[in-house]
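The full complex has more chains than appear here; those shown keep their coordinates.
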Amino acid sequence: MGAPIVKTPIYEGPLDLLLELIEKRKLLINDLSLASVTDEYIARLNAMEAVPIEETAHFVSLAATLLLIKSRSLLPLLSLSDEESKDIKELEYRLALHQLFKESARDLGKQWEQAAVLYEGTPPELPPFFLPDAAITPTSLYEAALILIEEFPKTESLPSVAVQKIISIEEAVEQLSQRVATALRLSFRDITATTETDRKIVRHGLIVHFLALLELVKQGIIRATQEGNGDITLESDTVSTPSYE
Amino acid sequence: MNNHAYTIEAILFALGKPMTYQELSNKSGLSAQETKEAIASLRERQGGVVLIDDGHTVELRIAGALAPIIETIQTEEYARDIGKAGLETLAAVLYKGPLSRSEIDFIRGVNSSQTLRTLVMRGLLRKVPHPRHQRSFLFEPTTELLAHLGITDTAALPHYDTIREKLTALQAAYETQTAEHTV
């Protein structure tokens, strides 16, 4: 009677994908490296098919933060709210933790395979006795069985929080496009004031490209939201797992 | 104490029952002489657990001076309320048994080994050999437990068919679901 055998998907989640892109380029985790992998992250996200809707929400939410980092790297003029700056720091922190634990999981895996297990003993047998408990009655057993059924994990469901998140990301990308466009107009004024424009023109080419990318992301998000026609149920710790030994 | 003594001690602890010199020699792969010497050295050991040797059979036991206090602790331990964990484990076995330990763990979502040990010790459940897996066990209710419940057959429990069916269906649904996910 072994535990159920399960298959491993290519990516375990958005942090995993992002880490893979950064490690592939042998980069450290910071604003700069995150900005440089944004395009590839979004390309990989768009290429993904049949990701469970909840996973999509996590992937897209991370994409929104990456786009913010990228916008900022292209347009230093773009000012970030406190919450946005915090999101970016949080992503870097999560990614660093994820990297650390992935590494340690590899070492742990080796130890798991090679370790000499410390086996259990068997306590001395007692002379046989019968010691019931007044609490054991047909009714109490029936009630206990009902609890087992009720507390059994339900089929995987999309938490409503994630749905809200997708919708607000859609709005956020819309706003980001507008902010990038505004910042772009502002810096065009800068250009007319200077003579040395070559470098900046190259930069503006990049930004136009980036705006097109934002548009693609928007479409991707809409596609993702439309896929969510399944049942929406709330999921919480108390429903999915029993709370005692 | 040397390595041979450690080996004998480990085997006695693992199996938790009296064993003859011969059995110990077979299980450990030590010669009769080595086994004898290992036992002699274990007998010297001071501690809360000591080796009892009648010259033929040996056993690990609580040191004599501690026996009374330990007996009290054991009695208290096994006379406690069986609690929510105990009731749920019994419910799983009565409605859907006989079940293996991992099947019970699966239904409850928590490890049931300690709970099962207590229920067996108290004579509420008993271990029977698994029909398909060697050296593996299934748990089923004792006749004393059924008598305590005032029934002769588990089918007489409230809503027996419905509950049994639901437990079966849930387990099947969960198995399919886990097969699609990473664990």
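The first chain written gets the first letter, and so on, giving A and B; residue counts start at 1 in each chain.
To be clear about the criterion, a residue touches a chain if its C-beta (ideal position, glycine included) is under 8 Å from a C-beta of that chain, and two chains touch if they have at least 3 such contacts.
Remember, it's a predicted structure, so these values are computed and weren't measured experimentally.
**Student:** Full complex composition, in terms of the labels displayed?
**Tutor:** When all copies are included, the complex reads A x1, B x2.
Following the convention adopted for this analysis, only the chains that are shown with their structure count from here on.
**Student:** Give, as an integer number of Å, the spacing between the C-alpha centres of chain B and chain A.
**Tutor:** Chain centres of chain A and chain B, defined by C-alpha means, are spaced 42 Å apart.
**Student:** For chain A, which residues are in contact with chain B within the complex?
**Tutor:** Those in contact with chain B are residues 1-9, 12, 119-126, 128-133, 135-142, 144-149, 151-153, 155-156, 241-242, 244-245.
**Student:** Using the touch definition from the top, list the residues of chain B that touch chain A in their complex.
**Tutor:** Result: residues 13-17, 59-62, 74, 78-79, 81-82, 84-88, 90-92, 94-95, 100-103, 107-111, 114-115, 117, 121-124, 133, 136, 142, 144-145, 148-151, 156-159, 163, 166-167, 170, 173-175, 177-183 of chain B touch chain A.
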